[in-house]
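Just one protein chain is left out here, and the rest sit where they should.
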Amino acid sequence: MADFNSMELMICIAARNLEDGATVVVGTGAPCATAMLAQKTHSPNLCIMFEAGGVAPLLPSMPISVGDSRTFHKAIMASSMPEIMETCQRGMVDYTFLGGAQIDMYGNINSTMIGDDHSKPKVRFPGSGGANDLASLCWRTMMMTPQDSKRFTSKCDFITSPGYLQGGNSRYEAGLPLGTGPYRIITNMAIMGFDEESKRMKVLSINPGYSRKDVQDNCGFELLWADKIENTDPPHENELRILREEVDPFRYIIGR
Amino acid sequence: MADFNSMELMICIAARNLEDGATVVVGTGAPCATAMLAQKTHSPNLCIMFEAGGVAPLLPSMPISVGDSRTFHKAIMASSMPEIMETCQRGMVDYTFLGGAQIDMYGNINSTMIGDDHSKPKVRFPGSGGANDLASLCWRTMMMTPQDSKRFTSKCDFITSPGYLQGGNSRYEAGLPLGTGPYRIITNMAIMGFDEESKRMKVLSINPGYSRKDVQDNCGFELLWADKIENTDPPHENELRILREEVDPFRYIIGR
Amino acid sequence: MSVQLKTGRNELFTDPDPDNARAFFRTKSRELKSKISNAEEVVRTMLKDGDYIGIGGFGANRIPTAILHEIVRQKKKNLALAGHTATHDFQILVGGECIDRCDVAYIIGLEARGLSPNARRAVQSGKIKLTEWTNASLSWRLKAAAMGLSFMPTRNILGTTTFEYSAAKEIECPFTGKKFAALPALYPDFAAIHVHECDIFGNARVYGASVSDQDLAKASKRVVLTTERLITNDEIRQNPESTFIPFWCVDAVIEVPYGSYPGNMPYEYFSDEAYIKEWLAAEKDPEEFKKFMDKQIYGTKDFYEYLELNGGIKKIQKLRAQELLIDTEIGGKK
Partner (left out) sequence: MSVQLKTGRNELFTDPDPDNARAFFRTKSRELKSKISNAEEVVRTMLKDGDYIGIGGFGANRIPTAILHEIVRQKKKNLALAGHTATHDFQILVGGECIDRCDVAYIIGLEARGLSPNARRAVQSGKIKLTEWTNASLSWRLKAAAMGLSFMPTRNILGTTTFEYSAAKEIECPFTGKKFAALPALYPDFAAIHVHECDIFGNARVYGASVSDQDLAKASKRVVLTTERLITNDEIRQNPESTFIPFWCVDAVIEVPYGSYPGNMPYEYFSDEAYIKEWLAAEKDPEEFKKFMDKQIYGTKDFYEYLELNGGIKKIQKLRAQELLIDTEIGGKK
C-alpha cells in the first residue's frame, strides 16, 4: 500500500465520486484539488464552476480566490455570481463541497460562529459566503474534514448551511429543492452517507488504520452503520502521483 | 403659417415634450420619428431606447422593427428586452409613446381586440407587445392619434395598457408604480392632459383650424377643459424642414 | 392594503413547478460532446406534437428559419407558442397550421409592415387558444424559469384586461404590502435559436440586441441552435466573457449560413422586405397562399433549396450591402 497523509486520502476518495460529464461548483483548496484530480484521472469532461462566475477553465494552477483570474483561464465562460447560483437553482449542478467548523448528524454545517450570542460571538468565522446557497441548490453536497467529536457535534451553534435540517422530510418541507442534500462526508477515518428515511449520518466505509470504535469515539453523536461496512479502497499509486505532481506540485493543500 | 398635414403636426408637437437629457422608449413609426426630430432640434442628448435591447443608436434611418439592426447601429448598448424593461421598472425611463384602436377618458388603451368574446374576437389586433409594460413602468406615457368619437370611447372593449384605470387613485391602488401614467394625448385637433384629481382627460390646447365643438364632437366621452385653453403653437419652419429632410425623407410616416 | 387578490382567468399552458423542472434538468446532459445535427433530424427527434415551443430572436430578426420551415414540412401539430413579438415566425407556424395554443404578447402583426391576413383569420376563427401577456411578461416568465423559480414578482399588467385574460396572480409584497403581479415561470419543452457563432458543443455568441434569448436557452428543456458559422472551442476559450449561451443548455447544433433569411441578421444581412411583402400579399387569398406555401416550404427539401429559390447568395450579397450601408453600385451612386 502506498504511503499517504489524510488530506491526500480524503482528496483521492472524494474525487472518485465525481463522474465524467458532471457539473461541480468548488471553492479554493481541497475541493478544487479534488475536482482537478477527478479531471486528470477518470473524468476529463468534469465541468468545474466557481461562484464568482468562472466556468470550465483550463486551470493553470490552484486559485487563491474563487474570483481570481485562474478561475476563468481559457474558460468556456466568465460569467457572474447570479449566473452560477441560478444555474444551481435550476438544477443543472450536480455536486458541491463544503467545509465548516461543526457538522451535526443531519449534515447541517456551521461556518458562522461559536457561542450563543450572535451579536457577540465567542469565535466568529467568515460566514456562509456561497456555502448555504450551494448546499441548498446543488443536487449533492459533500464534505471533506478531519473527524473529531467537537467538530462532529450533537448540535451546531449555528446552522450556516442546510443538511437534512431536523431529518426525515424536514428539508423539503422547509422549502428547499426536492431531492437535494448532503451526500458524502469524507473524513480521515471513514466515509459516511445518510440514511434514506431518517436522514441521519450513516457510516458506509472505514479508512485504512481505523476501527469502528475510532469512528464512533471521534463523533459527538451516535452514528448509524450500513448493513455491510466496506473497507475504504486506499489511494492508488496513479491517483497519488497525479495529485502530487500535477494537481498540487507545491503541496499547498496536501502539505497542510 | 407653414403648410403641414396632421401627422406632421402631431410629431412636431409631441417632439417638444421630450426635453434634452431625458430617456424615451419608442416603437417604429411616428414615435421614432418624434424622438429623432427632438434629437435633431432641441434635445441632442435625448436617449432613445428600443424594447428589444437597442440603446442610444446613431439611427441611420427609420427602423422597420424595434429589433432590427438600425435600433443598435453605433449604439451605446445592444442589450436585451429584460434589460430595457427592468430599466423602465426601476424608474430610469421618462417617456414612452403608445398607439391603439381605442382610448377612454382615463387614458386606458386598447390594442388587443374589438368585440366581447375574447376567444372569438370580432377584430383581433396584435396585442400588447411591450405597450402594457411601457405604460405601466415609464414615468409619462404619450399618445399621438387621429381623433374621432369611435376611437375616443366611453369604454374600451379591452384595456390592453393602463391609463389611470378608473381614475382617482385607482392606478396606484392596482399596484402600478407611484407617479406614473398618461401625460399627453396629441391628436390632429387638440392636446390633452389629465386632471390632477379625477385623472380624467382634459383639453389643454386646440390645434389650428379646429374649434372646441370639433374637439368634443369627435370624442365619445365628455372632456374636461383647462381653465385657460391655449392655441397650439403650430409646427415651425425648422421643425418641418428637419422632419421632412432629415428624419423621414422618404415620407414613410409623414406621407401616411 | 388588505384587498382581495385577483387571478387571471385564462389557461396556464405550462407547469411552473421548479421541482418538476429540476427533475428534468437533472437528467439533461452536461457533457462537452459534439452536438452537430441537421434540421430534419432535430425536428423529427426533439419535437413532439403538443409540445410548447419558444423561438429566439424577434419575429423577423435573427430567427431560426430552417427549424421553423422544417416544423411546417414535418406537419407538427397542436404546438403551443410563446408569442413574444412573434411576427414572421408566427406567420410561418400558423401558415403550416402547427399551433393551437399561444401565450400572446404580440401576434398577427409584422410591426411597421402591417398585419398578416392569414394569421388574423386563424386567430379570429378561435382555432388558436390565447392567453394574454406582454413582452416584458414573457421575458420575465422565462427569466423566472432561467433562475429556477416558479414565479417572478413584477409591476406590469396590473389593473388591466390583459391581466384578466392572463394566467397571472396578484400577490402582496411581504415587505411593503404593495400589490405585485406574480408571473408564472415558463419552462418551454423546446426552443430554437439562431446565433452568429458557436462551437460543436453549443457554446454560442450573439451580437446585437439579444431580446430574451439568454433566458430562453436556460429555461427550455430541449434547445437547438442554428448558427451562421461554426467556430472552434479554442476561439470560445479566448474570450470567455463573450459566451452568450453555454454548452449545457444546448442539445443540437446546426450550421445554417444565412439562416435568419428572410429575417434580418445583425451585422450580416438585412431582412428581405420585398419577399416579406410578397408573402403578405399571397396571404390575402387562401388559395394563393396555399400555392405560395407549397412552392416555398413544402416544395423545397431544406433551407438551402429555399434560399436558392429566393435568390441564393446573390440575394444575400444585396441584403448584406443593405445591412452594412455599403454602396455597391459601380462607381458609387453619386
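First chain written, first letter: the chains are A, B and C, and each begins at residue 1.
Just so it is clear, contacts are C-beta pairs under 8 Å (C-beta built on N, C-alpha and C of every residue); 3 or more make two chains touch, one makes a residue touch a chain.
Note that this is a predicted model, so its numbers are computed, not measured.
The residue touching the chain not shown here, chosen from A:Thr145, A:Thr160 or A:Asn207, is A:Thr160.
Mapped onto chain A, contacts with the missing chain fall at residues 27-29, 50-54, 60, 63-69, 71-72, 78-82, 85, 89, 108, 112, 118-133, 136-137, 156, 158-162, 165, 170-171, 173-177, 252.
Although one chain is not displayed, its contacts with chain B can still be listed: residues 20-23, 45, 47, 54-58, 72, 74-79, 86-92, 94, 137, 139, 177-179.
Seen from chain C, the chain kept out of the figure touches residues 12, 16-19, 148-155, 169, 171, 173-176, 178, 180, 182, 184, 206-208, 210, 240-241.
FYI, only the chains that are shown with their structure count from here on.
Chain contact topology: the protein chains form an open path, each linked only to its neighbours in the line. Note: centroid distance chain B to chain C, computed from Cα atoms, is 28 Å. Distance from the chain A centre to the chain B centre is 57 Å, each centre being the mean of its Cα atoms.
Chain A and chain C have CA centres that are 40 Å apart.
Chain B has no residue in contact with two or more other chains.
Taken residue by residue, chain C touches two or more other chains at no position, since every residue touches fewer.
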